[in-house]
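Incomplete set of chains, arranged as in the complex.
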Amino acid sequence: MALIVEKTSSGREYKVKDMSQADFGRLELELAEVEMPGLMACRTEFGPAQPFKGARITGSLHMTIQTAVLIETLTALGAEVRWCSCNIFSTQDHAAAAIARDSAAVFAWKGETLQEYWWCTERALDWGPGGGPDLIVDDGGDATLLIHEGVKAEEIFEKTGQVPDPTSTDNPEFQIVLSIIKEGLQVDPKKYHKMKERLVGVSEETTTGVKRLYQMQESGALLFPAINVNDSVTKSKFDNLYGCRHSLPDGLMRATDVMIAGKVAVICGYGDVGKGCAAAMKTAGARVIVTEIDPICALQAMMEGLQVLTLEDDVVSEADIFVTTTGNKDIIMVDHMRKMKNNAIVCNIGHFDNEIDMQGLETFPGVKRITIKPQTDRWVFPDTKSGIIVLAEGRLMNLGCATGHPSFVMSCSFTNQVIAQLELWNEKSSGKYEKKVYVLPKHLDEKVAALHLGKLGAKLTKLTKDQSDYVSIPIEGPYKPAHYRY
Amino acid sequence: MALIVEKTSSGREYKVKDMSQADFGRLELELAEVEMPGLMACRTEFGPAQPFKGARITGSLHMTIQTAVLIETLTALGAEVRWCSCNIFSTQDHAAAAIARDSAAVFAWKGETLQEYWWCTERALDWGPGGGPDLIVDDGGDATLLIHEGVKAEEIFEKTGQVPDPTSTDNPEFQIVLSIIKEGLQVDPKKYHKMKERLVGVSEETTTGVKRLYQMQESGALLFPAINVNDSVTKSKFDNLYGCRHSLPDGLMRATDVMIAGKVAVICGYGDVGKGCAAAMKTAGARVIVTEIDPICALQAMMEGLQVLTLEDDVVSEADIFVTTTGNKDIIMVDHMRKMKNNAIVCNIGHFDNEIDMQGLETFPGVKRITIKPQTDRWVFPDTKSGIIVLAEGRLMNLGCATGHPSFVMSCSFTNQVIAQLELWNEKSSGKYEKKVYVLPKHLDEKVAALHLGKLGAKLTKLTKDQSDYVSIPIEGPYKPAHYRY
Amino acid sequence: MALIVEKTSSGREYKVKDMSQADFGRLELELAEVEMPGLMACRTEFGPAQPFKGARITGSLHMTIQTAVLIETLTALGAEVRWCSCNIFSTQDHAAAAIARDSAAVFAWKGETLQEYWWCTERALDWGPGGGPDLIVDDGGDATLLIHEGVKAEEIFEKTGQVPDPTSTDNPEFQIVLSIIKEGLQVDPKKYHKMKERLVGVSEETTTGVKRLYQMQESGALLFPAINVNDSVTKSKFDNLYGCRHSLPDGLMRATDVMIAGKVAVICGYGDVGKGCAAAMKTAGARVIVTEIDPICALQAMMEGLQVLTLEDDVVSEADIFVTTTGNKDIIMVDHMRKMKNNAIVCNIGHFDNEIDMQGLETFPGVKRITIKPQTDRWVFPDTKSGIIVLAEGRLMNLGCATGHPSFVMSCSFTNQVIAQLELWNEKSSGKYEKKVYVLPKHLDEKVAALHLGKLGAKLTKLTKDQSDYVSIPIEGPYKPAHYRY
């Protein structure tokens, strides 16, 4: 696929796999709308006022059907939008096609190379001569990263005339990032500075991206305000937990058709993602072993009847399914994989592909890769002739092998995104948000939840005045102190 | 797709969708073998003696990867095999291709018309001039039905000269059956009699097929011995229960990506299939309502915290997902469907498509069918503009929308099949089996289970002599009286 | 407590712990009636006709509140009743008092010695000069055993003049049985023959008692007809399963207050009782290990995510709670107990105290018994100073440490008892029942279930005529074939 930007008849840019899937995408989009009451409520509540009139929004977030509903919510509120995916396997091509045809500039397809991935990211950030976007919707922080690295390089270049050297790093992905910045520098040595100047802020979706933001905040490197959407309760305790409870078995089944009942599943990490994964495996009839570094999470796992062990030889050789959820790297190493049962399944639902030692696996002498089907590979070790099955090449298996999280739970997450974007945009001139990381206030978090209850037939109880006084909680909320854990 | 039989280079007949998928099928077959310890143990135990040498086996059973392992177990034991699917949507085309290329005559593809379906069934029964098969592996009883109807028609024809009249029935599918028999009669008026003569027996897989067999036994119409594999404990209490617990959510997710958590799911019928379905929905976070006619099963549902209600208006209009598992007809009628919520999902995992009133739906005045993707249709009613989503056109949704039951549990079922086929074949001349329906003896049932424990790491306790005497149970089993319910 | 029979003011005999608890018993009885719809429906349906007019019924069945409602159902139908418990720890003294005062002759208290236990059994069978009871309600078969042993001894005595020799057996309990028979012989050498003559039949409640009956049937020793109530679906699949799911944690909590979450529980046996126990422990947050001899039950356990292992050293030394449910003997031996963790809990919910090697424990050199409270003993081994906690002296812990199964599920079991007693009595002269073991017909089983649905708010679906014809099932049931497993 040559990297040439195409244009719709109306002149909007795009690059997708197959525009003929737009109708199919539209049909699924319409189904998803019914399942995404929070986003639809935003359209109803905010649409008439067109609050995003004049706003340019760039998104770097899995280009799925659910994201398509998010994008069309942003456009329904008046925004102009450019989009790329934040994972090489996560795009649903029919969703990309529908959006590209109907609503926004999309640069995304399932199965990008890393080179293509960063090309797409850059396309999404490039709003032409006038600079970059006003707002970024980020997931994992790659769009934010590119701007920060770009600005850093431009500053060095300005001071020293030095351009970034892609060979200065071992990390193949970072080499690409540096190449892109280098090329950019040669065209416009102020490209990323201009973006930074224009940018009102970013709202970030995931644990990993948020962690990066806090680190930048601490080191003083953060260039614009950021809203941490991940830590809205209606995001992290829903999307991460219930989303993964749904999508882990979905991915496993689509990729391998394996019977989960009777198997031993190892879940590395027992945060919200791990809790969802462990619950799914347990209720499907697997025996679950958890690995953890944090004694509190470990004790939670024990209270649910799960074993907490380390990835020692007996665990490694006894288990059938391994799932990484940690947000850290080097969790399952090639030496672990060599000791696994024949056809043990290894997959990642947490973070980057480096949770699994893909590099160690790929470079293991004599190892043989047999692609069963896209995103399902059997890797056979030369000595044992025993193979393991790696899903989505070590990347997020729920997005690579299935369709990610279902619409309803994504509606919670994305309603937070819309509210965060609105907040940033509305306060762009007020000085309310400095170059720091913010969390949405609790009453907005509660509002997101409230918007999703009607669809499920839930009825809330209302405090009486008397009760409200007794417990010193306002009748309309917020109902909990900031530190409440749910 | 023109209905022309093709031939492999070695001259074996077949008709499949795409022979180029044979390699992919072979890779998945190899994965499945690891998950089907019972079948592989049969190959090891019986293979060397080639007990099926000279036996012709016709199978009418979902042509999936798992069935492919069954077929190759039969051929590994010496049989010649011809195969068709027993459901128009259940074939996995890569499995069909691999078997057609490597092992047996296959007539099956995903998405057959009813016409094509019965053509395939007839092809699978047609062993050429020498008559039909020696043995039948049946699922739902269509192969058995065709022979019985054929024999009946030939008898009438012999006595009266009358040929079957397809217009004598309203049922479109039975019209096709009669047409086929009619054509057959014109070629050879003893065709089905010859089949009957040769046939040693049938082993039947499902509740529905077994029920037909018992009815024929009672009316004296049964033409050959039959082994009821469905009522082996290791079939009905495993495949039906744990298989559906796995494949219902799998089918729902692949077809609709819908979030199950928070939804209301109605499970019609609380037999083994219904129990598996209810468990899957409940553990995925749905609220489950059961409908039942049997007070005992209803009380079981109540003990699990499920509601037992009838499909009255409030249930119909409140629920999000409807699943039929009854083995009966007319469970969800078009009048129910009209009152459902927009985008309620209606599907069947029990029996024929007549569990759902597909005919009523299709002929409803002004109804509009929108195919989201194959096997996922939205039907919109003209008055309400509200739509429901019907999966697999009312046929088995786990096979139509997903890949059926996983290998491990199918290994239990199919090991029963292999043992039943061996039993029929070995006793073909002994007179042990009359024209009746038989169940496998308990020690064989227990053996099937035992063959599957090692793979899961289970260790059995052994009775001491003293304990064995105390409870009057042989050390080697069988461990339970015939009426034991598990 | 001297073994002297007392009399109420109306002259009815009894022997209970404390008559002053009768009011308390009556209050709990009234609560239980609301929870026992099946029994109350029997009173309504059959009471007016007084079908048991003239019938003498002896019961040997845990003298609990629930049994009290059973007794008063029998008396409400016209019977005269004498009762004893079938377990030395299972009597609820307030229930015994209420019944003794108001309704029937009771000989039972919590904490009988074995000597007292058999004295009570004999009292319950002794209806004075006119011989024994017309009907027996048995649980475990002790009343039936006493008569059979008595008759056997009388026959030997008649032929040889020999009386039973209690020293001829090692079993301390059987020594007592022989002593009682010996004394009886000296008073009336035809005592048990007279009982046998009068007896119309017995209905038996449990797996163990039923097994004894089938053995007697096979050997031709059975002296009167027996109805196997245990194998009614509404008994074994409810009382055994859901009853134990309730009463195992209840007993554990009352006896030890131990936190179940986080612990490792070993369930010996995965029949209905074991399934209920395993479910209770798993959902309370324990990790469950099952031991089994039967590969089918073992595979069921695996499908639920439980481990199936043997009681090897690692299991024995790793687990916290051990529960026997097998119906066999010698399951947990003193050598196992010595290797257990300090304060591991050992208990039996299956059968007699010989599931646990109580004799081995009691006679272990240097072992020290510390009674924490009645039915909760810590046994300390001299070498390790490590102790284990044995509940209810190895007898049924749910009855010894808690109050047995709750009313609702006992209503199912006991409604079967009432129906069985009615059946035996109504057919006493018809010759319908020979000296064999019978199971209640399915339509009565279904009726028992139906009587319990209303209380829970369940609504049954009714077959249409058309559906009934299609599946060949009568609209009014029975709905399942005899071999159906539920």
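Each chain gets a letter, A, B and C, in the order it is written, and its residues are counted from 1.
Convention: a contact is a pair of C-beta atoms (placed from the backbone, for glycine too) under 8 Å apart; a residue touches a chain by one contact, two chains touch by 3 or more.
Treat the numbers as computed from the prediction; the structure is a model and nothing was measured.
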item: Overall copies of the shared sequence [whole complex; 3 in view]; value: 4
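We take it that only the chains that are shown with their structure count from here on.
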item: Interface ranked first by C-beta contact pairs; value: B-C
item: Most centrally placed chain, judged by C-alpha centres; value: B
item: Separation of mean Cα positions, chain B and chain A [Å, integer]; value: 40
item: Chain centre separation (chain A, chain C; CA means) in Å; value: 58
item: Per-residue multi-chain contacts in chain A, two or more chains; value: 261-262, 285
item: Chain C contact footprint on chain A (complex, rising order); value: 261-262, 282, 285-288, 299, 302-307
item: Complex interface listing, chain B residues touching chain A; value: 24, 27-28, 31-32, 34-35, 65, 242, 245-246, 249-250, 253-254, 256-264, 283-285, 318, 342-343, 370, 372-373, 378, 389, 402-403, 405-409, 456-457
item: Chain B-touching residues of chain C, taken from the complex the two chains share; value: 211, 214-215, 231, 233-234, 236-238, 242, 272, 291-303, 307-311, 327-330, 412, 439, 445-447, 449-450, 452-453, 456-464, 466-467, 470-472, 477, 479-483, 485-486
